[in-house]
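Have a look at the structure below before the remarks.
The other protein chains are all here in position, but one chain of the complex has been omitted.
A and B are the chain letters, set down in written order, and residue numbers restart from 1 in every chain.
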Amino acid sequence: MSLLIIIIATVLVNNFVLSYFLGICPFLGVSGKASSAIGMGFAVTFVMTLTAAITWLIKYKVLLPFHLPFLEYVSFILVIASLVQFVEMFLKKSVPGLYRALGIYLPLITTNCAILGMALLGSLRHYNFIENLVFGFGAGIGFTLALVIMAGIREELEFADVPKPLQGAGITLILAGLLALAFMGFSGMISGG
Amino acid sequence: MKLEFKMIAVLTAIALASGGILAYTYVSAIDSIEKNNEEAKKKAVTKVLPGVQEYKEVKIDNHTSYFIGRKDDEVIGYAVLTEGSGFQGMIKLMVGFDRDVTKITGLEILENVETPGLGNRITEDWFKEQFKDRMPELCVVKGRKPENEHEIMAITGATISSKAVTKIVNQAFEKLKKALGGEE
(Lines give C-alpha, C1' and ligand atoms only; values in the text may rest on other atoms or scores of the structure.)
Protein backbone atom coordinates (compact mmCIF):
# COMPACT_ATOMS: atom_id res chain seq x y z
CA MET A 1 0.00 0.00 0.00
CA SER A 2 1.47 3.32 -0.94
CA LEU A 3 2.21 5.84 1.78
CA LEU A 4 0.11 8.52 0.10
CA ILE A 5 -2.98 6.36 0.38
CA ILE A 6 -2.36 5.87 4.10
CA ILE A 7 -2.16 9.62 4.56
CA ILE A 8 -5.33 10.39 2.60
CA ALA A 9 -7.19 7.54 4.28
CA THR A 10 -6.32 8.62 7.82
CA VAL A 11 -6.72 12.36 7.31
CA LEU A 12 -9.93 12.47 5.26
CA VAL A 13 -11.65 9.16 4.63
CA ASN A 14 -11.36 7.56 8.04
CA ASN A 15 -10.78 10.66 10.08
CA PHE A 16 -9.86 9.64 13.62
CA VAL A 17 -12.35 11.92 15.31
CA LEU A 18 -15.25 11.82 12.90
CA SER A 19 -15.27 8.20 11.86
CA TYR A 20 -13.36 6.27 14.56
CA PHE A 21 -14.57 8.50 17.43
CA LEU A 22 -11.07 8.72 18.85
CA GLY A 23 -10.01 11.81 20.76
CA ILE A 24 -13.54 13.04 21.37
CA CYS A 25 -12.85 14.37 24.87
CA PRO A 26 -10.37 17.08 23.78
CA PHE A 27 -12.49 17.56 20.66
CA LEU A 28 -15.42 18.64 22.82
CA GLY A 29 -13.36 20.31 25.52
CA VAL A 30 -10.67 22.29 23.73
CA SER A 31 -12.28 23.12 20.44
CA GLY A 32 -13.79 26.40 21.64
CA LYS A 33 -11.07 28.57 20.11
CA ALA A 34 -9.24 28.13 16.84
CA SER A 35 -5.83 29.12 18.23
CA SER A 36 -5.88 26.61 21.08
CA ALA A 37 -7.19 23.96 18.69
CA ILE A 38 -4.11 24.39 16.51
CA GLY A 39 -1.78 24.17 19.53
CA MET A 40 -3.46 21.02 20.79
CA GLY A 41 -3.44 19.53 17.31
CA PHE A 42 0.29 20.01 16.84
CA ALA A 43 1.09 18.64 20.28
CA VAL A 44 -0.96 15.52 19.49
CA THR A 45 0.59 15.09 16.03
CA PHE A 46 4.07 15.35 17.54
CA VAL A 47 3.43 12.78 20.28
CA MET A 48 1.55 10.48 17.89
CA THR A 49 4.41 10.30 15.40
CA LEU A 50 6.88 9.49 18.18
CA THR A 51 4.46 6.95 19.70
CA ALA A 52 4.04 5.25 16.32
CA ALA A 53 7.81 4.76 16.08
CA ILE A 54 8.35 3.52 19.62
CA THR A 55 5.33 1.24 19.92
CA TRP A 56 6.30 -0.42 16.63
CA LEU A 57 9.81 -1.11 17.95
CA ILE A 58 8.41 -2.45 21.24
CA LYS A 59 5.97 -4.75 19.52
CA TYR A 60 8.26 -6.20 16.86
CA LYS A 61 11.62 -6.07 18.65
CA VAL A 62 10.60 -6.89 22.23
CA LEU A 63 7.11 -8.31 22.74
CA LEU A 64 6.88 -10.71 19.80
CA PRO A 65 10.46 -12.13 19.97
CA PHE A 66 9.97 -12.82 23.70
CA HIS A 67 6.40 -14.17 23.32
CA LEU A 68 4.81 -11.54 25.54
CA PRO A 69 1.81 -10.39 23.46
CA PHE A 70 -0.33 -10.02 26.59
CA LEU A 71 1.82 -7.10 27.77
CA GLU A 72 0.95 -5.08 24.66
CA TYR A 73 -1.66 -2.80 26.23
CA VAL A 74 0.23 -2.20 29.46
CA SER A 75 3.49 -1.41 27.68
CA PHE A 76 1.84 0.82 25.05
CA ILE A 77 0.08 2.99 27.61
CA LEU A 78 3.22 3.25 29.72
CA VAL A 79 5.18 4.31 26.65
CA ILE A 80 2.64 7.03 25.91
CA ALA A 81 2.54 8.28 29.49
CA SER A 82 6.33 8.43 29.83
CA LEU A 83 6.76 9.85 26.34
CA VAL A 84 4.46 12.75 27.17
CA GLN A 85 6.41 13.44 30.36
CA PHE A 86 9.69 13.18 28.50
CA VAL A 87 8.61 15.46 25.67
CA GLU A 88 7.40 17.98 28.22
CA MET A 89 10.75 18.00 30.07
CA PHE A 90 12.75 18.08 26.86
CA LEU A 91 10.82 20.99 25.37
CA LYS A 92 10.96 22.95 28.62
CA LYS A 93 14.75 22.73 28.65
CA SER A 94 15.68 22.87 24.98
CA VAL A 95 12.91 24.61 23.04
CA PRO A 96 11.24 26.95 25.52
CA GLY A 97 9.38 28.78 22.75
CA LEU A 98 7.64 25.62 21.60
CA TYR A 99 7.09 24.61 25.21
CA ARG A 100 5.21 27.80 25.95
CA ALA A 101 3.03 27.19 22.90
CA LEU A 102 2.28 23.50 23.53
CA GLY A 103 2.98 23.17 27.25
CA ILE A 104 -0.50 23.34 28.68
CA TYR A 105 -1.83 20.74 26.24
CA LEU A 106 0.80 18.10 26.88
CA PRO A 107 -0.51 16.69 30.20
CA LEU A 108 -3.96 16.27 28.62
CA ILE A 109 -2.53 14.00 25.96
CA THR A 110 -1.89 10.93 28.11
CA THR A 111 -5.59 10.25 28.41
CA ASN A 112 -6.32 11.19 24.80
CA CYS A 113 -7.65 7.94 23.43
CA ALA A 114 -6.62 8.91 19.90
CA ILE A 115 -2.99 8.15 20.76
CA LEU A 116 -3.51 4.70 22.21
CA GLY A 117 -6.11 4.07 19.51
CA MET A 118 -3.57 4.89 16.84
CA ALA A 119 -0.98 2.59 18.41
CA LEU A 120 -3.47 -0.29 18.60
CA LEU A 121 -4.94 0.18 15.12
CA GLY A 122 -1.46 0.38 13.62
CA SER A 123 -0.55 -2.81 15.43
CA LEU A 124 -3.71 -4.57 14.16
CA ARG A 125 -2.92 -3.65 10.57
CA HIS A 126 0.59 -5.13 10.58
CA TYR A 127 2.14 -2.02 9.08
CA ASN A 128 5.89 -1.95 8.55
CA PHE A 129 7.97 0.65 10.37
CA ILE A 130 7.70 3.43 7.78
CA GLU A 131 3.99 2.82 7.16
CA ASN A 132 3.33 2.94 10.88
CA LEU A 133 5.20 6.22 11.18
CA VAL A 134 3.20 7.74 8.32
CA PHE A 135 -0.01 6.37 9.83
CA GLY A 136 0.76 8.05 13.17
CA PHE A 137 1.55 11.34 11.48
CA GLY A 138 -1.58 11.20 9.31
CA ALA A 139 -3.76 10.39 12.30
CA GLY A 140 -2.40 13.46 14.08
CA ILE A 141 -3.04 15.70 11.09
CA GLY A 142 -6.57 14.30 10.76
CA PHE A 143 -7.20 15.02 14.42
CA THR A 144 -5.88 18.57 14.01
CA LEU A 145 -8.06 19.14 10.95
CA ALA A 146 -11.26 18.04 12.70
CA LEU A 147 -10.37 20.07 15.79
CA VAL A 148 -9.67 23.25 13.83
CA ILE A 149 -12.80 23.02 11.68
CA MET A 150 -14.89 22.43 14.78
CA ALA A 151 -13.30 25.37 16.60
CA GLY A 152 -14.01 27.63 13.64
CA ILE A 153 -17.67 26.66 13.63
CA ARG A 154 -17.98 27.08 17.38
CA GLU A 155 -16.54 30.58 17.27
CA GLU A 156 -19.39 31.50 14.94
CA LEU A 157 -21.87 29.63 17.09
CA GLU A 158 -21.49 32.13 19.91
CA PHE A 159 -23.63 34.51 17.91
CA ALA A 160 -26.27 31.96 17.05
CA ASP A 161 -29.58 31.48 18.83
CA VAL A 162 -29.35 27.89 20.08
CA PRO A 163 -32.25 26.37 22.08
CA LYS A 164 -31.29 26.44 25.73
CA PRO A 165 -31.10 22.70 26.53
CA LEU A 166 -28.84 22.14 23.53
CA GLN A 167 -26.34 24.84 24.39
CA GLY A 168 -22.83 23.58 25.00
CA ALA A 169 -22.33 19.85 24.56
CA GLY A 170 -25.63 19.12 22.82
CA ILE A 171 -25.16 21.40 19.84
CA THR A 172 -21.47 20.49 19.59
CA LEU A 173 -22.33 16.82 19.22
CA ILE A 174 -25.00 17.53 16.61
CA LEU A 175 -22.51 19.71 14.72
CA ALA A 176 -19.97 16.92 14.87
CA GLY A 177 -22.61 14.66 13.36
CA LEU A 178 -23.13 17.00 10.42
CA LEU A 179 -19.38 17.31 9.99
CA ALA A 180 -19.05 13.51 9.99
CA LEU A 181 -21.75 13.38 7.33
CA ALA A 182 -19.76 15.82 5.20
CA PHE A 183 -16.56 13.82 5.67
CA MET A 184 -18.33 10.68 4.47
CA GLY A 185 -18.24 12.29 1.06
CA PHE A 186 -14.51 11.60 0.96
CA SER A 187 -15.02 7.86 1.11
CA GLY A 188 -15.10 7.57 -2.66
CA MET A 189 -11.50 8.77 -2.86
CA ILE A 190 -9.96 5.45 -1.88
CA SER A 191 -10.96 2.27 -3.64
CA GLY A 192 -10.39 -1.00 -1.95
CA GLY A 193 -7.46 0.14 0.17
CA MET B 1 12.21 6.15 53.75
CA LYS B 2 13.26 8.49 50.97
CA LEU B 3 10.58 9.54 48.50
CA GLU B 4 12.51 8.53 45.37
CA PHE B 5 13.06 5.07 46.75
CA LYS B 6 9.39 4.73 47.67
CA MET B 7 8.30 5.87 44.21
CA ILE B 8 10.51 3.33 42.47
CA ALA B 9 9.54 0.58 44.87
CA VAL B 10 5.80 1.18 44.49
CA LEU B 11 5.90 1.37 40.69
CA THR B 12 8.09 -1.73 40.45
CA ALA B 13 5.81 -3.66 42.78
CA ILE B 14 2.69 -2.68 40.82
CA ALA B 15 4.33 -3.49 37.48
CA LEU B 16 5.54 -6.88 38.74
CA ALA B 17 2.14 -7.76 40.18
CA SER B 18 0.50 -6.71 36.91
CA GLY B 19 2.93 -8.77 34.82
CA GLY B 20 2.40 -11.80 37.05
CA ILE B 21 -1.39 -11.60 36.99
CA LEU B 22 -1.45 -11.11 33.22
CA ALA B 23 0.95 -13.97 32.57
CA TYR B 24 -1.30 -16.23 34.64
CA THR B 25 -4.50 -15.06 32.88
CA TYR B 26 -2.86 -15.41 29.50
CA VAL B 27 -1.70 -18.94 30.16
CA SER B 28 -5.14 -19.99 31.35
CA ALA B 29 -6.95 -18.29 28.44
CA ILE B 30 -4.65 -19.12 25.53
CA ASP B 31 -5.94 -22.69 25.15
CA SER B 32 -9.56 -21.57 24.71
CA ILE B 33 -8.51 -18.76 22.38
CA GLU B 34 -6.58 -21.15 20.18
CA LYS B 35 -9.41 -23.65 20.29
CA ASN B 36 -11.80 -20.89 19.15
CA ASN B 37 -9.46 -19.99 16.30
CA GLU B 38 -9.08 -23.61 15.25
CA GLU B 39 -12.85 -24.10 15.33
CA ALA B 40 -13.42 -20.98 13.26
CA LYS B 41 -10.88 -22.25 10.72
CA LYS B 42 -12.46 -25.70 10.67
CA LYS B 43 -15.92 -24.26 10.11
CA ALA B 44 -14.64 -22.07 7.29
CA VAL B 45 -12.69 -24.88 5.55
CA THR B 46 -15.75 -27.15 5.62
CA LYS B 47 -17.80 -24.39 4.05
CA VAL B 48 -15.45 -23.33 1.26
CA LEU B 49 -14.39 -26.86 0.33
CA PRO B 50 -17.67 -28.81 0.21
CA GLY B 51 -17.31 -32.43 1.21
CA VAL B 52 -13.88 -32.06 2.80
CA GLN B 53 -13.02 -34.70 5.41
CA GLU B 54 -9.58 -33.73 6.59
CA TYR B 55 -7.18 -30.93 5.95
CA LYS B 56 -3.62 -29.84 6.57
CA GLU B 57 -2.50 -26.26 7.12
CA VAL B 58 0.61 -24.90 5.37
CA LYS B 59 1.92 -21.44 6.19
CA ILE B 60 2.75 -19.10 3.31
CA ASP B 61 3.68 -15.99 5.29
CA ASN B 62 2.80 -14.43 8.66
CA HIS B 63 -0.81 -13.69 7.82
CA THR B 64 -1.51 -16.14 5.05
CA SER B 65 -1.72 -19.90 5.00
CA TYR B 66 -3.34 -22.47 2.78
CA PHE B 67 -5.14 -25.68 3.62
CA ILE B 68 -4.93 -28.87 1.56
CA GLY B 69 -8.37 -30.45 1.74
CA ARG B 70 -8.78 -34.19 1.28
CA LYS B 71 -11.69 -36.57 0.90
CA ASP B 72 -11.11 -40.33 0.94
CA ASP B 73 -7.36 -39.64 0.86
CA GLU B 74 -7.64 -37.67 -2.34
CA VAL B 75 -6.94 -33.98 -2.66
CA ILE B 76 -10.19 -32.21 -3.49
CA GLY B 77 -9.07 -28.61 -3.24
CA TYR B 78 -7.18 -25.84 -1.52
CA ALA B 79 -8.41 -23.12 0.83
CA VAL B 80 -6.47 -19.92 1.39
CA LEU B 81 -6.77 -18.01 4.65
CA THR B 82 -5.56 -14.45 4.29
CA GLU B 83 -6.31 -10.86 5.16
CA GLY B 84 -6.17 -7.38 3.67
CA SER B 85 -7.43 -3.92 4.37
CA GLY B 86 -11.07 -3.04 3.84
CA PHE B 87 -12.83 0.28 4.30
CA GLN B 88 -12.44 0.57 8.08
CA GLY B 89 -9.94 -2.08 9.01
CA MET B 90 -8.69 -5.56 8.23
CA ILE B 91 -10.84 -8.14 6.49
CA LYS B 92 -9.86 -11.75 7.17
CA LEU B 93 -11.31 -14.27 4.79
CA MET B 94 -10.98 -17.80 3.49
CA VAL B 95 -11.45 -18.74 -0.13
CA GLY B 96 -11.58 -22.28 -1.50
CA PHE B 97 -10.31 -23.46 -4.90
CA ASP B 98 -10.88 -26.77 -6.64
CA ARG B 99 -8.17 -29.38 -7.10
CA ASP B 100 -6.65 -27.90 -10.24
CA VAL B 101 -7.07 -24.32 -9.01
CA THR B 102 -9.32 -23.49 -11.95
CA LYS B 103 -12.32 -22.14 -10.08
CA ILE B 104 -13.46 -20.87 -6.71
CA THR B 105 -15.49 -23.30 -4.63
CA GLY B 106 -16.53 -20.96 -1.84
CA LEU B 107 -15.82 -17.84 0.19
CA GLU B 108 -16.13 -17.15 3.90
CA ILE B 109 -15.53 -13.84 5.69
CA LEU B 110 -13.98 -14.59 9.09
CA GLU B 111 -13.39 -11.13 10.49
CA ASN B 112 -14.36 -7.65 9.40
CA VAL B 113 -15.06 -4.29 10.97
CA GLU B 114 -16.85 -2.77 7.99
CA THR B 115 -19.77 -0.40 8.55
CA PRO B 116 -22.79 -2.30 9.90
CA GLY B 117 -25.65 -2.30 7.43
CA LEU B 118 -23.47 -1.37 4.45
CA GLY B 119 -19.92 -2.70 4.29
CA ASN B 120 -20.52 -5.67 6.54
CA ARG B 121 -23.08 -7.01 4.08
CA ILE B 122 -20.01 -8.70 2.54
CA THR B 123 -20.88 -11.48 5.00
CA GLU B 124 -24.30 -12.02 3.36
CA ASP B 125 -24.77 -15.19 1.39
CA TRP B 126 -25.83 -13.63 -1.91
CA PHE B 127 -22.60 -11.67 -2.06
CA LYS B 128 -20.35 -14.60 -1.16
CA GLU B 129 -22.24 -16.96 -3.50
CA GLN B 130 -21.28 -14.73 -6.43
CA PHE B 131 -17.69 -15.86 -6.14
CA LYS B 132 -18.56 -19.54 -6.54
CA ASP B 133 -17.41 -21.11 -9.81
CA ARG B 134 -15.70 -17.89 -10.80
CA MET B 135 -12.06 -17.51 -11.64
CA PRO B 136 -9.63 -14.69 -10.76
CA GLU B 137 -8.67 -12.13 -11.94
CA LEU B 138 -11.98 -10.79 -10.63
CA CYS B 139 -13.25 -7.23 -10.81
CA VAL B 140 -16.22 -5.34 -9.38
CA VAL B 141 -19.05 -3.78 -11.40
CA LYS B 142 -21.78 -1.57 -10.04
CA GLY B 143 -25.13 -0.46 -11.33
CA ARG B 144 -25.43 -3.35 -13.79
CA LYS B 145 -25.55 -7.10 -13.76
CA PRO B 146 -22.23 -8.95 -14.16
CA GLU B 147 -21.74 -9.93 -17.79
CA ASN B 148 -18.90 -12.42 -17.69
CA GLU B 149 -17.37 -14.83 -15.23
CA HIS B 150 -14.81 -12.32 -13.98
CA GLU B 151 -17.31 -9.75 -12.78
CA ILE B 152 -18.69 -9.45 -9.25
CA MET B 153 -21.64 -7.18 -8.49
CA ALA B 154 -20.90 -4.56 -5.83
CA ILE B 155 -23.07 -4.11 -2.75
CA THR B 156 -25.13 -0.93 -3.04
CA GLY B 157 -23.49 1.82 -1.01
CA ALA B 158 -20.49 -0.34 -0.19
CA THR B 159 -18.42 -0.41 -3.35
CA ILE B 160 -15.20 -0.01 -1.39
CA SER B 161 -15.82 -3.02 0.81
CA SER B 162 -16.88 -5.09 -2.22
CA LYS B 163 -13.73 -4.11 -4.07
CA ALA B 164 -11.58 -4.86 -1.03
CA VAL B 165 -12.95 -8.41 -0.77
CA THR B 166 -12.44 -8.98 -4.49
CA LYS B 167 -8.90 -7.70 -4.28
CA ILE B 168 -8.06 -9.94 -1.33
CA VAL B 169 -9.50 -12.94 -3.20
CA ASN B 170 -7.33 -12.11 -6.24
CA GLN B 171 -4.28 -11.85 -4.02
CA ALA B 172 -5.12 -15.14 -2.33
CA PHE B 173 -5.21 -16.79 -5.74
CA GLU B 174 -1.82 -15.36 -6.70
CA LYS B 175 -0.28 -16.45 -3.42
CA LEU B 176 -1.70 -19.96 -3.72
CA LYS B 177 -0.45 -20.35 -7.28
CA LYS B 178 3.00 -19.24 -6.24
CA ALA B 179 3.06 -21.54 -3.20
CA LEU B 180 1.86 -24.57 -5.18
CA GLY B 181 4.15 -23.79 -8.09
CA GLY B 182 7.10 -23.69 -5.74
CA GLU B 183 6.44 -27.24 -4.56
CA GLU B 184 6.58 -28.92 -7.91
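Here is the rule we use: contacts are C-beta pairs under 8 Å (C-beta built on N, C-alpha and C of every residue); 3 or more make two chains touch, one makes a residue touch a chain.
What we mean here is this: contacts and distances are computed from a predicted model.
S.K.: Which one, "5-oxoprolinase subunit PxpB", "glutaryl-CoA dehydrogenase (ETF)", "Ion-translocating oxidoreductase complex subunit E" or "Electron transfer flavoprotein subunit beta", is the UniProt name for the chain you do not see?
M.R.: Spelling it out: the chain absent from the display is recorded in UniProt as "Ion-translocating oxidoreductase complex subunit E".
S.K.: With the full complex in mind, choose from A:Leu3, A:Leu28, A:Ala53 or A:Leu157 the residue touching the hidden chain.
M.R.: A:Leu28
S.K.: Going by the contact rule already stated, which one of A:Leu4, A:Leu57, A:Val95 or A:Leu173 would touch the omitted chain in the full complex?
M.R.: Considering all chains, including the one not shown, the answer is A:Leu173.
S.K.: Which of these touches the unseen chain: A:Ile38, A:Leu78 or A:Leu98?
M.R.: Going through A:Ile38, A:Leu78 or A:Leu98 one by one, A:Leu78 is the residue touching the chain not shown.
S.K.: Could I get the residues of chain B that touch the absent chain, sorted low to high?
M.R.: Answer for chain B: residues 3, 6-7, 10-11, 14-15, 18, 21-22, 25-26, 29, 32-33, 36, 40, 89, 111, 113, 115-118, 157 touch the chain left out.
S.K.: Contacts of chain A with the missing chain: which residues?
M.R.: 18-25, 28, 70-74, 77-78, 81-82, 110-113, 115-117, 120-121, 124, 163-166, 169-178, 180-181, 184
Methods note: only the chains that are shown with their structure count from here on.
S.K.: Taking each chain's centre as the mean of its CA atoms, how far is chain A from chain B in angstrom?
M.R.: 29
S.K.: Where on chain A is chain B touching in the complex?
M.R.: Interface residues on the chain A side: 1, 14, 19, 69-71, 74, 121, 124-126, 187-188, 190-193.
S.K.: Which of the residues in chain B come into contact with chain A in the complex?
M.R.: Listed in rising order, the residues are 18-19, 22-23, 25-26, 62-63, 84-90, 159-160, 163-164, 166-167.
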